[in-house]
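The complex is shown incomplete by one protein chain, all other protein chains being positioned as in the whole.
A, B and C label the chains in the order they appear, each numbered from 1.
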Amino acid sequence: MLLRHTPKEIVERKAVSINPAKTCQPIGAMYAALGIHGCLPHSHGSQGCCSYHRSALTRHYKEPVPAATSAFTEGASVFGGQANLLQAINNIFSVYEPDVIAVHTTCLSETIGDDLPQIIKKAETEDKIPAGKYVIGVSTPSYAGSHVTGFSNMVKAIVDFAEKTDKKNGKVNIIPGWVEPSDMEEIKRIAKLIGVETIMFPDTSGVLNGPMTGKYKMFPDGGTTIAELKSTGDSIGTLALGEWCSADAARLLDKKCKVPCKVLDMPFGLKATDRFVDALRTIAGVTVSDELNAERGQLVDLITDNHQFFYKKKVAIAGDPDQVIAMVEFLVSIDMCPVHIVTGTPGKKFEKRIKELTDGEDYEVNVKAKGDLFLLHQWMKNEPVDLLICNTYGKYIARDEDVPLMRWGFPILDRQCHQYFPTVGYKGGLRLLEKILGMLLDRRDRDSPEETFELIL
Amino acid sequence: MLLRHTPKEIVERKAVSINPAKTCQPIGAMYAALGIHGCLPHSHGSQGCCSYHRSALTRHYKEPVPAATSAFTEGASVFGGQANLLQAINNIFSVYEPDVIAVHTTCLSETIGDDLPQIIKKAETEDKIPAGKYVIGVSTPSYAGSHVTGFSNMVKAIVDFAEKTDKKNGKVNIIPGWVEPSDMEEIKRIAKLIGVETIMFPDTSGVLNGPMTGKYKMFPDGGTTIAELKSTGDSIGTLALGEWCSADAARLLDKKCKVPCKVLDMPFGLKATDRFVDALRTIAGVTVSDELNAERGQLVDLITDNHQFFYKKKVAIAGDPDQVIAMVEFLVSIDMCPVHIVTGTPGKKFEKRIKELTDGEDYEVNVKAKGDLFLLHQWMKNEPVDLLICNTYGKYIARDEDVPLMRWGFPILDRQCHQYFPTVGYKGGLRLLEKILGMLLDRRDRDSPEETFELIL
Amino acid sequence: MATATKKKKVQWDPADVKAELLKKYPPKVARKRAKQIMINEALENDTPEITANVRSTPGIITMRGCTYAGCKGVLLGPTRDIVNLVHGPIGCSFYAWLTRRNQTDAGLDGENYINYSFSTDMQEQDIIFGGEKKLEAAVQEIYDLMHPKSIAIFATCPVGLIGDDIHTIARLMKEKLGDCNVFAFSCEGYKGVSQSAGHHIANNQVFKHILGEDDTPVEGKFKINLLGEYNIGGDGFEIDRILDKCGITNILTFSGNSTYDKYATAHHADLNTVMCHRSVNYVGDMMEIKFGIPWIKVNFIGAKSTAKSLRKIAAYFEDQGLIDRVEAVIKEEMPEVEATMADVRSRTEGKTAMLFVGGSRAHHYQELFKEMGMKTISAGYEFAHRDDYEGRQVIPDIKIDADSRNIEEIHPEADETRFNPRKTPEQMAALEAAGVKFKHYDGMFSDMDEGTLVIDDVNQYEAEKLVEIMKPDIFCAGIKEKFSVMKLGVPMKQLHSYDSGGPYAGFRGAINFYQEIDRLTHSRVWAYLKAPWQESPELTAAYVWE
Partner (left out) sequence: MATATKKKKVQWDPADVKAELLKKYPPKVARKRAKQIMINEALENDTPEITANVRSTPGIITMRGCTYAGCKGVLLGPTRDIVNLVHGPIGCSFYAWLTRRNQTDAGLDGENYINYSFSTDMQEQDIIFGGEKKLEAAVQEIYDLMHPKSIAIFATCPVGLIGDDIHTIARLMKEKLGDCNVFAFSCEGYKGVSQSAGHHIANNQVFKHILGEDDTPVEGKFKINLLGEYNIGGDGFEIDRILDKCGITNILTFSGNSTYDKYATAHHADLNTVMCHRSVNYVGDMMEIKFGIPWIKVNFIGAKSTAKSLRKIAAYFEDQGLIDRVEAVIKEEMPEVEATMADVRSRTEGKTAMLFVGGSRAHHYQELFKEMGMKTISAGYEFAHRDDYEGRQVIPDIKIDADSRNIEEIHPEADETRFNPRKTPEQMAALEAAGVKFKHYDGMFSDMDEGTLVIDDVNQYEAEKLVEIMKPDIFCAGIKEKFSVMKLGVPMKQLHSYDSGGPYAGFRGAINFYQEIDRLTHSRVWAYLKAPWQESPELTAAYVWE
């Protein structure tokens, strides 16, 4: 047993987190910043943070993840990190020549109270920021919220670019939330199929799923451009996908530039995608294309064809709030039973939303925000499941409990192609169900005695 | 052991085929005919053939597969099936109202010597074929070749529609061969990305991967239209994908309408897709788009990132000649070792081609055309492999030998989504490698002792 | 399940439905089909007798398969220790390879060929020059490889036409090999009009070549055979579980999970019980004549039918111990069945079903639907004869047409040494009087409501129309029908193969079936066929932002 010290009996813990289902804010800020074209993320703290975040993102995407650090030493920790950051800004623009430096703080710089806006202003005053270049900054204390909060905070900071002119641009802003590059690409494709012009930010497609060409581009072709970000202030509205990841930025943009917004669930699964598509077509006043209708119909086809395999299968899920909410709705919609649900990110509204989504189902649902994988594992020991949906850390539980694991979420460190194939939208739904179905049927094939081993399923 | 009577020791068999890696011609003709818009396939033989073919195709596609039969009885078998076919043509046009009836023969009608062209001519003479409707016919004796031959023969018959006028249409014909509807869609998408106008036939996309809508269309929206088929005679050239599936039709079209052709491998894997794309861009005299270059680069990226897992892994493959040839090239190109290769379809040139593709590799290659899965299994007992690539029938071998199975080819009866996600092209390559990688790593995770169980792969 | 299905009120007149089904046919086809579409017990129906076991019409998309399918696929397929060698082009062997869900247990002897496909894979030269040599060599190769105790040879369409004498080859090879019984089936696909002819050919050969060959006594106080049960999805295993529990010895299930030896010793049974009337009733007749074993019709589909069948068997044996035992078993098994039944029935009551399948299932499964309070509004068989609809009393009146005439009828006589009437004529009469009816089957009609539609050899077009007009809550047929029905938004259950479910026989099977139909008729997934914008395609004035 890999997790041999995890007891079945559950005792409430108030102080120790074991096997977390979250990490800290800065990595989220770093990921979001990579979705701006020509942007170098910068970690204002000790160099270890930056190293850890880059390593984690690199392992997940199998792509280069450039980011710089203020490289605090003990001195900086005592006297403040202003000198480090100013020096860093100067060095970065000299050596790497990004369009934007997106600075986020760490628990260290937060604890000592560094004032980012003031430092950035100072950099401006001291002409450390070349003409046409930008430095944005955001406070992402590691001791509050989670990586999701950090992502959300950086997306809010990106709204700083928005400018309101007299003329609407006719476009819809989409804030996709922390999804994969492939998901962002798919969201754009769906909008295009509907015939809606969009500005999506952040957009890591083309950044963290790049080709192998023999050339290294520190700033790949993808990412939302500054021109686009400026133009978001003139858009007709903003669709924010995910209350946790995207809503704050959308509301800020509304406040700042009077661009109205709507918060939707992330478009995982049939119903959430339906709502997303319906919102887009309604905003644009267009008819949904046959092609998209056909994709939807394929997903419904797969669901109806395979309902027998999904029906009443129990699932344990750990992940980030927006993703898990959409996934739970999807699972419930195909008559699967999400019985154990954990997110590491704090927030009681998560538990409330899950309760709403599973209201009226004929099974008990364990749900916890600010939970951890240790608790999820204990729940699974008490009530076993047919499937675990989790990031790669779930594999330790999966092996111990002999449960199939669908890797989904962040980080995925031991498998590939999440960066290439979306799980959002109808096609993403097909992919998710293909995986779930494959796992359930593989298990059936494995566990069938010879008499009931089947050719046709 | 599911296949407990399969001995390790190999003795040459001359008379009995055990666990075939092929089936008979008519089913191929039926599948090809479904790629014509508004076409009802018709099996000229006893009703069992039609029932078996429809069942097999239905199980593979999880979609309705309409087809009619001449429903021979003993009488027809003695006196010939002309009366049955004439009656069938009349009934079909009355009841189902297709645009085309595509008739193929069976071993029964072939053995008794029914003359399809004569019967169809008689149907015309007797006004059994309504104006603007068509009946085409093809000889597909079950006792020659295989399902692949039947497919090829029906595609040749489709060339009958081609008409040569004075004016070229500027399009390129693509004959995709027996690939999935998703593959056909992907081939069209690639051509579109390159900016080449194409006519593809047959085209089962939109026919055998249709949506669930609450309506049943016996003749779905997909399929190559008669107008398009007629126009193939005015195309600037034909790319035939696969020597076995598509070459004869392309050459016939050349002979008939002077449309020059080129036979390429099916675009599975990097190199074959490269050749397909290169051919298209050369014919059209265009530059390959960045988007397609990026897809290619993603595939190369996945290959280089995961080479360590592919390297020197042994593979056994059974499938159809065109597919297996392309797959073998792909496997060799990523340093995997296809050591046991079987196709059920006869043809020594298959063995020759495989030998060429594996020439110079530092491992022995067992290859057999007109082989069967029994032989493949025996080879695997003598030299075990890391992966089996086969249709669903491979699962019996896979379980007995405890080898992961990548389901690929026809028929796949116990898993889903081959109809939705392509394995051709660069994106198809990503999908194939995702699956292969997943299986190799799942096995590693399963077999690792606890000390070497890894979070990061 | 969160979604409650609203009760549908569909008004339709059966005569109108029938007219609608026939409307589009050419006149000749319409006339023929009119005789195969019967409004049950309805006076306006001018065909009081149904037409069945007749040719399907060329061009009309039938559900039927062929004689080979009935012989090799259905009957011999499930016998695990006989190598089935298909003599013909490769397709016939390929398509019958593991495509039915007969479960087999390799047992202690470990002989199990069910996962294999054997074929002579005839090539053009075999068709031209004859395939006898290749067949002979194939038998030898199989024997050398696997040493099976028996090899069965099946003819496919061309074999009869080119004149290969498979029976002679079989005889010669049996003699040559010595310890391997080789025999053959002339089951070319064009024979007869449906699978039914194949069953007949299979039964005849099994009867002639194996049945009752082994006189080694079989242990057991109450010995029966179960004829016409194929162990799809484990049905036979469930029935065996119940029989075992009752102390009844089932020597041979014909043919689910059967073995050569079970056939050879089947004549030691004291009662034959028949599940699938269509496929096997005449075997009961022949065994009675040859061995003196009476047969009764049973039905283990449905909990109540199962109980009834067990009681019938017990009554036959006239043993109070057995009668008590059977009652105890029923009492033990029924509470769980009834609890599930009641729960499911609270949701399924009043729903409607259509069943078009097989030769007995379309009748048997109506029992299960009844137990759920569901009504079968239309049903029919794929390969039945008139007696399967109308009851055995019509057998003497059935006219043999050209297509059936060529199917061999064998007329056995009492076996010189093995014939042994199990009951005296007086005993038989007494049992009949007490309700144990021998050689009795009432057919499907008698169990169906007035005004329901019974359709023989229903086809694709009619099935689609029926569903469109009558909107059943569930439709049961085979794989070829599955997805066109589902595309119409109607749940579909395969009753040949059970999709990937089962067992549905016996007590546990009933529970499985209730739950499966509950799932199918109450899944929320059928609510997703239309997208929100298809439900309300009109755009309201402006998008409502937060």
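FYI, a contact is a pair of C-beta atoms (placed from the backbone, for glycine too) under 8 Å apart; a residue touches a chain by one contact, two chains touch by 3 or more.
All of these numbers come straight from a predicted model, not from anything done at the bench.
Trainee: Considering the full assembly, with which of the depicted chains is the omitted chain in contact?
Mentor: A, B
Trainee: If I consider the whole complex, including the chain that's not displayed, which of A:Gly75, A:Gly170 or A:Gly285 touches that chain?
Mentor: Once the missing chain is taken into account, the touching residue is A:Gly75.
Trainee: For the full complex, which residue in B:Leu270, B:Met380 or B:Ile397 touches the chain that was left out?
Mentor: Residue touching the chain left out of view: B:Leu270.
Trainee: Take the complete complex as the reference. Which residues in chain A touch the chain that isn't displayed?
Mentor: Per the touch rule, chain A residues meeting the hidden chain are 2-5, 7, 11, 13-20, 22-27, 42, 45-49, 51-56, 58-59, 62-77, 84-85, 87-92, 94-96, 106-108, 110-112, 141-144, 146-147, 210, 212-218, 344, 374, 393, 396.
Trainee: Hey, which chain B residues sit against the chain that's not shown?
Mentor: Answer for chain B: residues 237, 251, 254, 260-263, 270, 274-275, 277-279, 281-283, 285, 287-288, 293, 296, 300, 303-305, 307-308, 311, 333-335, 360-362, 450-452, 454-457 touch the chain left out.
The definition used in the following text is that only the chains that are shown with their structure count from here on.
Trainee: How many angstrom lie between the CA centroids of chain B and chain C, rounded to a whole number?
Mentor: A distance of 34 Å separates the two centres.
Trainee: State, to the nearest whole Å, the distance from the C-alpha centre of chain A to the C-alpha centre of chain C.
Mentor: Computed from C-alpha means, the inter-chain centre distance equals 53 Å.
Trainee: Roughly how many whole angstrom separate the Cα centroids of chain A and chain B?
Mentor: Computed from C-alpha means, the inter-chain centre distance equals 39 Å.
Trainee: Which parts of chain A, given as residue numbers and ranges, touch two or more other chains?
Mentor: 293, 296, 300, 303-305, 450, 454-457
Trainee: Where in chain C do residues touch two or more other chains at once?
Mentor: As it turns out, chain C has residues touching two or more other chains at 98-99, 106, 483, 486, 529.
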